[in-house]
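Excluded from the complex is one protein chain; the other protein chains are retained at their positions.
Each chain gets a letter, A and B, in the order it is written, and its residues are counted from 1.
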Amino acid sequence: MGGYGDVQLLRDDGLRLDGRKLDEMREVQIEAGVLPAADGSAWVKHGLNVAVCAVYGPMEAHPRKIQRQDRAVIDLRYNMAPFSTSDRIRPGFNRRSREISKVTAEALESVVLVERYPRSKIRVEIEILSAEAGTRCVGITAASVALADAGIPMRDMIVGVASGKVEDTVVLDLDKAEDNYGQADLPMGILPTTEEIAFLQMDGDLSVEEFNLCMEYNMKAAKEIHEIQMDALRRRYESKNGGA
Amino acid sequence: MGSPVGRHGDKEMTGAKEGAVQRLVTPGEAIGASSGARAGTGTLKQGDNIISTKLGYAKENNGVLFVEPIYSAYLPRSGDLVVGVIESVRNNLWFAEVNGPFNGLLPMSLAPWKVEFGAAREHMDIGDVMLARVQEVDEAHNIVLTMKGVGLRKLKEGSVLELPVNLIKTIRENNEEILNILKEISDCRIIVGDNGRIWVDGDPANITTVRDGIDLIKSMGHESNVLSSIQNYANERRNN
Partner (left out) sequence: MVEIVSNLLRQELANLAAADKRIDGRGRWESRDILLETDCLYNAEGSAKVTWGDTIVYAGVKFEVRAPWPDRPTQGSLMCGAELRPVAALKYEAGPPSPESIELGRVVDRGIRESGCIDMDSLCIIPGEKVLGVMIDIHVLSDQGNVFDASALAAIAALKTAIVPAERFDIGEDYPLQVQKTPTMCTFTRVGGRYVIDANVEEETGGEERVHITLAEEGHLHSLQKGLKGTLTPAEFAEILEVAQNRCAELAELVKSKEA
């Protein structure tokens, strides 16, 4: 976390700078099936974050060394487009995107029925086009919709959502200022039906009580985003006429 | 040609007669109680519920709950008729790309010709298209193909169209009703592979007629009125 100086993040009326209540998330919009070249795809706008995800496969796992005899592997790349942040990002993998790619792939392997496809891989490509705090969560939400769209079997959907702490107060879904100047950030990948946690990271400073409140907020938000995911998948086929 | 086997339950026995609105479900969604019903394809038992593991339509047949998926990748099964493209050739075997996760292996002994060791390329080379059957799929998903059988051969003319495997079922429904309409209006020879590939042979203009029809089916996805749309399309063609 960026540390907390004299930046005011909560208004005198108790609301946040953008007018949200403490347990209110930013607006989320989802579309399924937006990329004609992919087997499955999704577009997610969460606040000012925009993520697009493509899924290809299952296909034979290459290179051989990543192949597993008993299950499929998720071959995932999380990537931020050079123009996605206010300072341009040099193209290519960096340590941050590698780490996020690894734990996101493992989170998805926990919900996809990978044992159905031995020796295979399922390629998941997450591209962040616009970033405004919380992109790893938006990527998880998008990947889940894209996997369902690709017909990949899963035992649940998965939703990415974060809570954190600003000015010693727990808030849901940090925006950019709150992320930069807040005291803690707890991103999670939640299975909305079973309430299991498949993705978990945290940095900053949280008491146990604060953590529990973050968890409560995240669970609540996961259910809301799950509804939007399901709506996107249904809309794609109920009024469907053409690909993208 | 292979009979239209319902992959996810027998359509004739369940689908049409109910007439109820089909319920579109997403992975993780409960589609019924696990007591009493059995979990069929596209579903899992989870606690007290049977849940869907796929995006698709929830259905029931004789106490078995199953989900008919909207989109599925091709997973080969023994007996499938497939349209493949030769990807590599060895002295005594061919590898063919069959639209699945793994290439199919065609040994010299299952080819329709008498092949001298080392002369495989003279019969089929890289890029050649063939009609084969899946002889065997082992546990590790290795696929053995055969070209011994009536009609199995190298395809020297025509073109190959693609359609998601779940829609292959749609065009074969009701004694291949849609397929027969396409054959009638185009005067083309059409062979439908189980692997989502359709071989069409005829005049270039007639192949285009089939291609446009297949594109129409692709764009309609899983809508219930695919048949009537194809009938309208056919009427337009007949009037031209």
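Everything that follows uses one rule, which is that a residue touches a chain if its C-beta (ideal position, glycine included) is under 8 Å from a C-beta of that chain, and two chains touch if they have at least 3 such contacts.
Here the structure is a predicted model, which means the values were calculated and not measured.
Touched by the hidden chain within the whole complex are the displayed chains A, B. Here the missing chain is touched by one residue of A:9, A:28, A:54 or A:184, and it is A:54. Of the options B:129, B:144 or B:214, the residue whose C-beta touches the omitted chain is B:129. Contact with the omitted chain, checked across A:26, A:123 or A:155, is made by A:123. Although one chain is hidden here, its contacts on subunit B can still be listed: residues 85-87, 97, 126-129, 155, 157-160, 204-205, 207-208, 211-212. Contacts to the hidden chain, counted on subunit A, fall at residues 35-38, 48, 50, 52-54, 56, 59, 77, 79, 81-88, 91-92, 123, 125, 127, 129-132, 243-244.
Note that in this section only the chains that are shown with their structure count from here on.
Per the touch definition, subunit A reaches subunit B in the complex via residues 39-40, 57-60, 69, 111, 113, 117-120, 148-151, 153-157, 191-194, 229-230, 233-234, 237-238, 240-243.
Per the touch definition, subunit B reaches subunit A in the complex via residues 24, 26-30, 42, 44, 46, 51, 53-55, 69-73, 101-103, 139-141, 166, 219-223.
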